[in-house]
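Yeah, one chain of the complex is gone here, protein chain that is, but the others are all in their spots.
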Amino acid sequence: MRTRRDFLKISAVGTGGVALGLSTVKLANASTPGGIFSKKSKKQVVHERFPTYCEVCFWKCAGWTYKDENDKIFKIVGNEDDPHCNGRLCPRGTGGIGMYTDEDRLKKPLIRTGEPGNQSFREASWEEALDLIAENLTRIKKEHGPECVALFSHGTGGKMLAHLLKAYGSPNITAPSFAQCRGPREVAFTATFGEEVMSPERTDIRDTKCLVLIGSHIGENMHNGQIQEMSEAIDKGATIITVDPRFSTAASHSKFWLPIKPATDMALLMAWIHVIIKEELYDKEYIQKYAYGFDQLKAHVKDMTPEWAYGITTIEPEVIRKTAREMGAASPAVIVHPGRHVTWYGDDTQRSRAIAILNALLGSWGRRGGFFNPEAVHLPKYPSPEYPKPQKSWKDAFPGQYNLVNEVLTTGICDATIPNPDLGCNLKAWIIYGTNLLATLPNQKKTIESINSLEFMVVIDTMPMDITGYADVVLPECTYLERYDGIRTSPHREPNIALRMPAAEPKYDSKPNYWIAKELGKRLGLEEYFKWNTFEEKLDWQLKKVGSSLEEMKVLGVKKMSREYDDLYSLNGEDYEFNTNTGKIELYSTELANEGFDPIPKYTHHPEPPQGYYRLNYGRAPMHTFSRTANNPNLTALKKENSVWVNPRVAKIWDLENGQYVWLKNQDGVVSSFPIKVRVTERIRWDSVYMVHGFGHLEKRLSRAYGKGASDSELVTHVMTDPIMGGTGMRGNFVTFIINDPKKEVAS
Amino acid sequence: MKEELIVSGRMNPGIDPYLHIWHWQIPLYLFLGGVAAGLLFFTSLYYILGKEKELPTAVKWANFLAPVALVVGLFALFLDLKHKLFFWQLYTTIRLSSPMSWGAWTLMLITPLAFVWSASYLRELVPSWDWKLKILYDFEKLIIRYRKVIAWMLLLLSIILGIYTGILLSAFNARPLWNTSLLGPLFLTSGLSTGAAIIMWMSKDHAERALFSKIDLILIATELFFIIHLFMGFLASTQVQINAAELFLGGEFTVSFWVFVILLGLVLPAILEILELRGYKVPVAIPAILILFGGLMFRFIMVEAGQITRYLY
Partner (left out) sequence: MRYAMAIDTKKCVGCGDCVVACQTENNVPIGYCRDWVVENVAGTYPQIELEIRSERCNHCENAPCVRCCPTGASYIVEGGVVLVEPNKCIGCGACIESCPYDARYSHPDGYVDKCTFCFHRVQKGQDPACVSVCPTNCMYFGDLDNPNSDVSKVLATRKFKVLAPEAGTNPKIYYLI
């Protein structure tokens, strides 16, 4: 089908901006010309440091950016007072300097020109680019209404743009982290406990006696604080139980590894609940005082014995009982980890409900070693007028559905963009900030279809990610090391604030997000919402309201404050009113029952791979973040491509050797664009393959990432949508191997 | 199944995927050092034994190649250095624990001596040669007067030079293929054999040629003896040494070693020389070239294969 917009590779851009950029900062690694008989000392002396918090992933660890005596940024080290990292950054944080030095960065605003079939990007000035955006947004507001613009954001800078969009009049602000990631568990835990798990997760791992990881690969997913606490727990002798079809790093540090058959976790969880109720391993007083629906639960799991689960999961009944007893013995200092990326098979909210119920039975919610009560500093908003009330929202495209959803679904936005005769109107413009939608959303075809239905698309990013190829306007943002940003107020054990301060001037012609938001605001007649003159002024105003100041935060970096609301652990016998319909922990969920869903989870069988196909499991590597770091020079030195893990028995059938490159084809006939290296290893089950997410980039301008490894997102075409909250289950895709280059096959 | 892999992407140039720090310069120098050692050994030995008139090539003419070999070898070594401007640091200290330091100083002594020795015979080879300066004529007379002393020094230094090229490698016990004390004598024998081959080739006197043919045969037999014991030692040793030996017994160097070094470089010349001694007409260049070729290939293969062998991964 003829597409309105060609996918443009940014390699077509002129070199003017590049030359300017290259002359500014020379890489710190170039050799210094010394005399013949002596070499200048390579030791860098710390000259200055600036507080910042990391933007590579969402954990936002606070740290210090160090500059040497040549005024060059040379390292980033964690802030010791920060509860997120305790002074130790993860490899992405330490390698964040690569984001700054990367020469493939976006340098100047780009505007699409030309006729379809013959389009390219041309460099433009900020004036021109912002004027064009404002022109289009104004027009859409007049013709269709401001609600027809949506913002996809992932990152701290999205907040200023969200403020702009709300002032403009649109409620459609979404982040992929809900429908593509943690959405199911937030809805499930809210239905059970009345509160979300939150980010960073409120798990008290450092004091736990038993940590159960079911579908969580801590150690490969680099949640900094969680890994640190897991290590502390290991030192204290905690038991770790890992349930995973793959022998993950966490499994290697566990007392029990349950090599479960994929897609059967629900049966195991229900069997555990059965054992814990039957053998009376649950916290009786806790349940008596705080829970509702115990009798219904007990009747429901009566027949869900370990023997029944054995037939489904291949985990032996004795192991199921043993691990359940281990959990019971550790109660209340036990955590059944809710995981984070839980959008797997479409029944994920129910599976997260089972996890929540299990935690409730063990009495770990609100107790030490279980789940603590996090608290965030409440930072007042800078005074601005009230937002206009939107007349319609994305939910209008899904009448009667998703009543339990209080965030915006990305895939809902996509659906609301494709013109549909049943809908009154559809979304006309997208602003995308800091998220590579092609790798983030499953079913790339649908995403591209939505994009082609748009009238206008803006992408704001630091790197020329694959999504930029579809934009009408690309705006280069400077990295987190070159800008101020909103104060970090993440919830944690102790309420704390962290400052991000630039350590260097923005390179090339890049600009910070707040500047972009304010300039657009001026052009859209929304100056009143950006009354501050400089961003520092805004930050100082906010900080003064909580007893600090910009000057103080520049010296401290992180400031902890005292709790105001409730205790860290609050369910030790005191009265407590939960934010649920019954005011108690709902083992039987009245909320779900009201919407017509199962009030207590049931096991459903999910499709298995056909003959010759293997379930596509994907995950993380601790040195990379999503697809964002695939071009970072410091991090590609650690891992430049992903590999597909294949069990030796499978390798024998297919005659695959370690290090061989193969293409992957999925059940819908989609073939990966690039070949992927085979790793023959015992660590993966024979019915699955495993690969790390975030590689296989199509953008040539990403000199280190282009063509390296394969993209798992390309192969996730079958989506199992969660009826409760719209989460996109992505683990129902199966792949097979193509040994010879598929392009050559077609040609011959 | 067992897996051992580096997961942090290490790819240090010259270290990964296997060690390859020393390239052609080192084996070339080892070869030329061996040739020079052989030539200087025989020239000094037969001078001391008073055979100057009977074996003119051995004593007087062949040794002209020695300084040339030494200079080219030293230049190759210089090219191998990665921090060339600092090469003079080698001569600011003597480090007794380092064979390379030994070698640097040995070369420092033997090269001028070789030049001086050859210079003293220069006017016999080229009668029209004129030193021009009186001081050089006086120097020549001095050298000729002390030839015996210099000969003894050359004898000792040439043995050290020949054996040190092997000890240099065998001191690196991190490379299992080199970690054998047989390497020193083996390289010395090989060096003497290449020296003898050159003398045999250059000589115009039948008796001299026959003598050096016989000497060569003894040296080749010794070399074969050493090589057999080398492999026996490897195969009876630890796993890393067995793996090292397997490179030559079915691994990637099997063909090149057994064909180029053993067959062409040792066995075939030995057969040709035996035939010649029995009276058959064999052009003397052929066995000589084969021996030289074998010697060169031997050193190339040893340096390359040795770097591949390792303790870990």
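Going in written order, the chains are labelled A and B, and every chain counts its residues from 1.
One rule holds in what follows: a contact is a pair of C-beta atoms (placed from the backbone, for glycine too) under 8 Å apart; a residue touches a chain by one contact, two chains touch by 3 or more.
Only a predicted model underlies this, so the values are computations on that prediction, with no experimental measurement involved.
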Chains shown that the absent chain touches, full complex: A, B
Residue in contact with the excluded chain [from B:7, B:149, B:221 or B:259]: B:7
Contact partner of the left-out chain, one of B:60, B:175, B:209 or B:299: B:175
Of B:22, B:139, B:231 or B:258, the one touching the omitted chain in the full complex: B:22
Candidates A:151, A:222 or A:330 - the one touching the absent chain: A:222
Touching residues on subunit B - with respect to the absent chain: 1-15, 19, 21-22, 80-84, 86-87, 89-90, 92-93, 95, 97-101, 103-104, 171-175, 238, 307, 310-313
Residues of subunit A in contact with the chain not shown: 28-29, 31, 37-39, 42-44, 74-78, 85, 87-91, 94-95, 97, 219-220, 222, 224, 227-228, 230-232, 234-235, 247, 249-253, 257, 259, 622-623, 633-635, 637-639, 647, 681-686
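Just so it is clear, only the chains that are shown with their structure count from here on.
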Residue ranges of subunit B touching subunit A (in the complex, touch as defined): 1, 3, 7-9, 85
Sites on subunit A touched by subunit B in the complex: 36-37, 623, 636-640, 648, 680-682
